[in-house]
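Every protein chain except one is present and positioned as in the full complex.
Up next is chain A:
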């Protein structure tokens, strides 16, 4: 048996994979002691099996965990007291950042605070040059003096990022050794080891963020593994990472930055599986709808997209992690997004959100502003008596009153028109987010299939898909817990990267091949170590390449494991031109190419691919009719079907509603829904 557990802001989701059957459980998240929430969820599962928790856990051989612990610590400022060491002459790397700003006329927002304040920043006398040569030798005595000062200040963690440590790490290594000697109990992160990438700000940013998380994540993961062991678990604990893979919990404790974007990164992993199973080669848009945010990613050719520009918080206002992670775009649009009318008479939806507290008006927990969820309720999409399987009754009248006074009356339209407009505008924002992410990769969303995940996905997934011109929308059976389902499918991965600048005109075959050989050895060592026992191991090489004078590279897969001769190089250059055309509509086939960073990624598959099925529900597939409103048809009685009970092949023609304990799917007029053999709901548009 394998477990995947995703600790979110409100709920701790647990997916139990028991042979071919999957079961879902939800417990409340316990912020004061999150491990308790994990154990509570496990307790619910054990109860279901009618076993004491210890015996249940004894039958579990793998526990995969995702948590918002690290990101929450950053957002609430509860990370370690962290110092930043950098090359003398350049103390303001974290302050100046890379510039850039949003909202040109908004001067109400302060310049962002540096992740490490200036008074905890120290200049190390040394300088390495772009070619790796040493311009100024390291002043080791000065480093020892700094170490003394750090001890006085009670610093708990140190991030070290020296200029060009990616070209020659010798100074950074030495600084690490001196700190280890003088400050044995202080966590240290060295930039070239953590994130060997060009651009000092983003490398430094990743380094100090990682260092600042080490004490608390080490503590959290030790507690988690110890308490699981005490509870009777003797299997392997894995953590999901921002890169959409899994790592041993001990490895994440050593580099906790891997865990900051772990939740959203899992949805595309699940999405890729469903896409390959149900749609073959079509590009797939994965949209995960939560209470406050809408996370979008894109899978094509079976590849999960990556970005090196992940921001914590808003672009330019938050911090860049500078770390490769799954390219997920988040916008403030979800079930909790608030609808309002501004002074100019324009309808607004989000980015303000009622979140889980106070939540939508209908929750009756103190929310007073109408939300997307309230509108879905008003339109009849959600059954007020069957929300979360009936666990939470909803207050329809309160929702109607709030929307009427705050939106409908101010726009001089009817209540249902207002509710439909709110959903239409939310849909439009979601479409805008998808457009952004698809443009960056040159994909026509019209050629893609959309997969909807998250509890609120079904409210407008069909509308979004229609608006984009997608061929179809799929709501997987485990869609409501798409991230946790993805965690069970991920592979054990690690990546190695090295900077070696060379050009197609004067290609450094010797240097590149030596580097690839080294990285292959490192990957193999990983496969033989943590990856031992994997059923399949793959090592992939890629290079970040660009045209001369460009500075934003694109990642191009390398066909083999070495670049033996001119023919292999010609192939690589041809692949680069093709990739550039694919992404940006243009290329420059007469130009040469430049190569900057070389990457090797090892993936160890721990189990056969596949997703278990939910246990069937023995109720009737058709559970009557409900009065709902669509702009095109007005109020009408439409059929309501029970998701889990629908047999494959049964067609439900829109307008209709398909609902389960975890989600409601609105089937718009003119579309047809059908259960796939894999258990998902497929809506042809």
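The definition used in the following text is that a contact is a pair of C-beta atoms (placed from the backbone, for glycine too) under 8 Å apart; a residue touches a chain by one contact, two chains touch by 3 or more; residues count from 1.
Heads up, the rule we're going with is that contacts and distances are computed from a predicted model.
Trainee: UniProt protein name for the omitted subunit, picking from "Cell division ATP-binding protein FtsE", "N-methylhydantoinase B", "Cytochrome b/b6 domain-containing protein" or "sn-glycerol-3-phosphate transport system permease protein UgpE"?
Mentor: The UniProt record for the chain left out of view names it "N-methylhydantoinase B".
Trainee: Which listed residue, A:198, A:361 or A:573, touches the chain dropped from view?
Mentor: Looking across A:198, A:361 or A:573, the contact with the absent chain belongs to A:198.
Trainee: For the chain that's not shown, point to the residue among A:72, A:307 or A:591 touching it.
Mentor: Considering the complete complex, A:591 is the one touching the chain left out.
Trainee: Among A:89, A:511 or A:624, single out the residue that touches the unshown chain.
Mentor: That would be A:89, which touches the missing chain.
Trainee: Specify the residue from the set A:71, A:267 or A:420 that touches the hidden chain.
Mentor: Selected residue, touching the omitted chain: A:420.
Trainee: In the complete complex, which positions of chain A touch the hidden chain?
Mentor: Counting only chain A, the missing chain is touched by 89-92, 95-111, 117-119, 129-131, 135, 163-164, 166, 198-201, 341-348, 411-413, 417, 420-421, 424-425, 428-429, 432, 435-436, 439-440, 463, 501, 547-552, 580, 583-586, 588, 591, 631-632.
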